[in-house]
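Removed: one protein chain of the complex. Kept in place: all other protein chains.
So that you can tell them apart, the chains are marked A, B and C in the order they are listed, and the count of residues begins at 1 in each.
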Amino acid sequence: MSQIIDSKIREDFPILEKKVNGSRLVYLDNAATTQKPKCVVDAISDYYYNHNGNPHRGAHTLSIEATSLYDNAKKKVQNFINADSEDEIVFTKNCTESLNLLAYSLSQSFKEDDEILLCISEHHSNILPWQRISKEKNLILKYIYVNEDGTIPESEYEKINKNTKLISIAQMSNVLGTIFPVKKISQIAHEKGAIVVIDAAQSIPHMKVDVKDIDADFLVFSAHKMLGPMGIGVLYGKKHLLDNMPPFLLGGDMIEYVYENDVTFAQVPYKFEAGTQNVEGAVGLKAAIDYLEKIGLQNIEAHEKMLTEYAVEEMLKIPYIEIYGPMDLEKRGGIISFNVKDIHPHDVSTILDSYGVASRAGHHCCQPLMRYMGINSSVRISFYLYNNIEDIDIFIDSIKNVRKWLGYGS
Amino acid sequence: MSQIIDSKIREDFPILEKKVNGSRLVYLDNAATTQKPKCVVDAISDYYYNHNGNPHRGAHTLSIEATSLYDNAKKKVQNFINADSEDEIVFTKNCTESLNLLAYSLSQSFKEDDEILLCISEHHSNILPWQRISKEKNLILKYIYVNEDGTIPESEYEKINKNTKLISIAQMSNVLGTIFPVKKISQIAHEKGAIVVIDAAQSIPHMKVDVKDIDADFLVFSAHKMLGPMGIGVLYGKKHLLDNMPPFLLGGDMIEYVYENDVTFAQVPYKFEAGTQNVEGAVGLKAAIDYLEKIGLQNIEAHEKMLTEYAVEEMLKIPYIEIYGPMDLEKRGGIISFNVKDIHPHDVSTILDSYGVASRAGHHCCQPLMRYMGINSSVRISFYLYNNIEDIDIFIDSIKNVRKWLGYGS
Amino acid sequence: MDLNQIYTQLIMEHNKNTHNKRALINPTLIEHGHNPSCGDDITLNLIEKDGIIVDASFTGSGCAISQASTSIMIDLIKGKKVSEAMELAEIFIKMIKKEIDDDSELEKLEDAVAFENISNMPARVKCAVLPWHTLEEALKK
Partner (left out) sequence: MDLNQIYTQLIMEHNKNTHNKRALINPTLIEHGHNPSCGDDITLNLIEKDGIIVDASFTGSGCAISQASTSIMIDLIKGKKVSEAMELAEIFIKMIKKEIDDDSELEKLEDAVAFENISNMPARVKCAVLPWHTLEEALKK
């Protein structure tokens, strides 16, 4: 089978050479975190060996270099998501912090009985911050429920109404793999005057995301899920919205004047970036985006679609496997959650691991969805640009052995 | 002059080979951020090339390895500060986040008219979070004022009284260089029933800090100021205090059960660590502590004391330099803030940089202190283990040229 | 990692065999134990009389390791004194932490020794230990 992305790029990822339990590493846990190409790690070393300084505060060369690297990373992110200005990009430590920042800062202007709307398939990081402010401010927290096939029924959109203050939804579900129609959602939401937050943690690593096209008011994601380093995340926000929000974390570098009992804050985006920022992370994220753009987001998307189709096809041949999420593969990305009859997901993962296959088992930080689906947990595999047909073949061979290990006829 | 730490260790820091404006880099901005030894950068590469996975969530090999590296880093920090258990160590993104977490979580149990006591020399990161909760909860924010020489007069300790709910103070001032008697302060505070927060951002990189010895209830610091990577900070807290605090950031991995409208949280320390944690940062911090321990904190302290004495001695010979902070050098660490007569600190820093000397100019995130001292800003130099006598000599030679550049006789 | 050391014949049998997975009439002690992160969730039912555990059973769901560990534990503690059961729990937990050198200690665990190798699989340790922690909680009351 011909592949869209040449397996040669696997050489850019030294960890893929690793033997796991004596076997070739088949890394299918990309929805949790991704592996790093050499260029990202090299960018980090280069930063520390040639340019390291505390940015924004100094008139000396290293500090100036660090500042300019940090600012360049913002410009890169701005262009990557097609934002209007680099001032619309705030760096955080991960997608989770971005969502906490939003919930805190936005809630200051929310009023009793305002409605917050989430999808039942949201990640805990996109539920808990809204749950907390809903309790604190007596807001009403509502959920959009999905169909059996993991898509949103038309009738659920009626939950977006004049009282809806904010809707926050993942563009791609990290369990179902569903790609939700966020452009349509933001259109309906904006008609009703609601703010739209898009959790792009699972989408942006795998497809072109254009904040203008989908008209997101806010967009959040983590670098570590898109080849970048851990410890850095992004919050995009429309400038006029960010301008009117109070800061979240307080501290050095986000102020104008500090008095013993008072303070005035710096401009956006600085007012949201307290303390010493993670320049290393910014540099690594920029290198990751450069790499993704070199390969091409369209190619990555097509490559993963090919892998997903092949994997689903092969998995459907195995009678004791149940797959969750849309079976119309046009509606999903490269994430497949499933269960093996009679076998607990953790045992499945452990057995797969013994063949070198990295999968994930559990609730995937989506307990409300699990409960809604009536399952305790599932196994999940998820693809990225460096996966290939051979990975899928090894996975399929391995999964066929799982039941035998636990004494069930295959 | 004989040095305590052999300049050979400079070879461990590749960036020190860098030429700045044609000159040898003399990096004297260590209070802002420190340079990284090869072993720290190597630990980061090794992590990404051999062990990278999302910790705590997976049953596959890489995830297990990442978990164990993350946990080992906690154990390392625990031993480094002599905490009772690794569960007392929370990783954050920087010292600033640690302080924001504390202010938010502790304030939930504070009541109107409770007093919060800070020192006037605190960093903005140790002022603003307390200012915010003071306003929200109608607490009373008070300051301890320092003497002309940057030490605390005995009478100021009377501000610690029965109404004092919390005192938060830096162990070493990042402007004055003063090492404050935190052991004595926590003793007085505990007698009055107050909680003691120690900001160790400037102290822990340079001297042995033992949380039991100083009896800190909480201790916070950043890895990047102690040879570690950016993007990771530490919050230490006594277990029974952490147990009773609500979480700050909410999201993945810090929960037990999540329902559509409710949640139960995981145990300490996990309940304070929301979202994907910075394993890379943890690994880098561990490598940094290993390195510091290999050199020996006592040696580092002695080495810096030697450099400070030499630098102060030479600076005192220059009539147009005014030095701030304790002149009793036993009371200070390796930070020297000063001004050059007639010359604005930013011009001083720019001119020093032209000689390859990295210094810092400004308010050093301590505007209330600056205002109290009656100055707008100052120049600051700060030392670390890789600095040597030659660095000081170059600095002294360069500073003597500053006034000439701006047309003032020397 | 050798799967044969983990999914042994014994563990497989206990995982599939449900003789201990049943309700118990009039239990004197009921304790709920769970590993939220993996979804293992068991309820331990005990009938204690004069310091002796005369009957025990469990309900709930979880992975093969947690299910088998619970079943093996129940076989082991039935008929034992509460104090003996407590001692066994202690030994089991120490075994998993690799804190036991003395083989005669291990022998007391009988079939439960099957979990000795689980310490090589940090991600699954919690599953094996769950019933024993739950037992400790129950007996402490």
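Rule of thumb we're sticking to: a contact is a pair of C-beta atoms (placed from the backbone, for glycine too) under 8 Å apart; a residue touches a chain by one contact, two chains touch by 3 or more.
Fair warning: this is a prediction, and the values are worked out from it, not measured in the lab.
Every visible chain touched by the undisplayed chain in the complete complex is listed here: A, B. Taking the complete complex into account, B:351 is the one of B:160, B:335, B:351 or B:373 that touches the chain left out. The residue from A:256, A:313 or A:328 that touches the chain not shown here is A:256.
Only one of A:64, A:140, A:241 or A:375 touches the chain withheld from this view, namely A:64. The chain not shown here touches chain A at positions 56-59, 61, 63-64, 67-68, 255-257, 266.
Annotation for chain B: contacts to the undisplayed chain at residues 21, 343-347, 350-351, 353-354, 361-363, 376-377, 405-407.
Note that in this section only the chains that are shown with their structure count from here on.
Judged by the touch criterion defined above, the protein chains are all mutually in contact, each touching every other. Every chain gets a centre from its CA atoms, and the centre nearest the mean of all protein CA atoms is that of A.
Chain B has its Cα centroid 31 Å from the Cα centroid of chain A. Chain A and chain C have centres, each the mean of its CA atoms, that are 38 Å apart.
One finds 47 Å separating the Cα centroids of chain B and chain C. For chain C, the set of residues touching two or more other chains reads 1, 37, 121, 123-124.
Contacts with at least two other chains are made by residues 21, 346, 350, 353, 361-362 of chain A.
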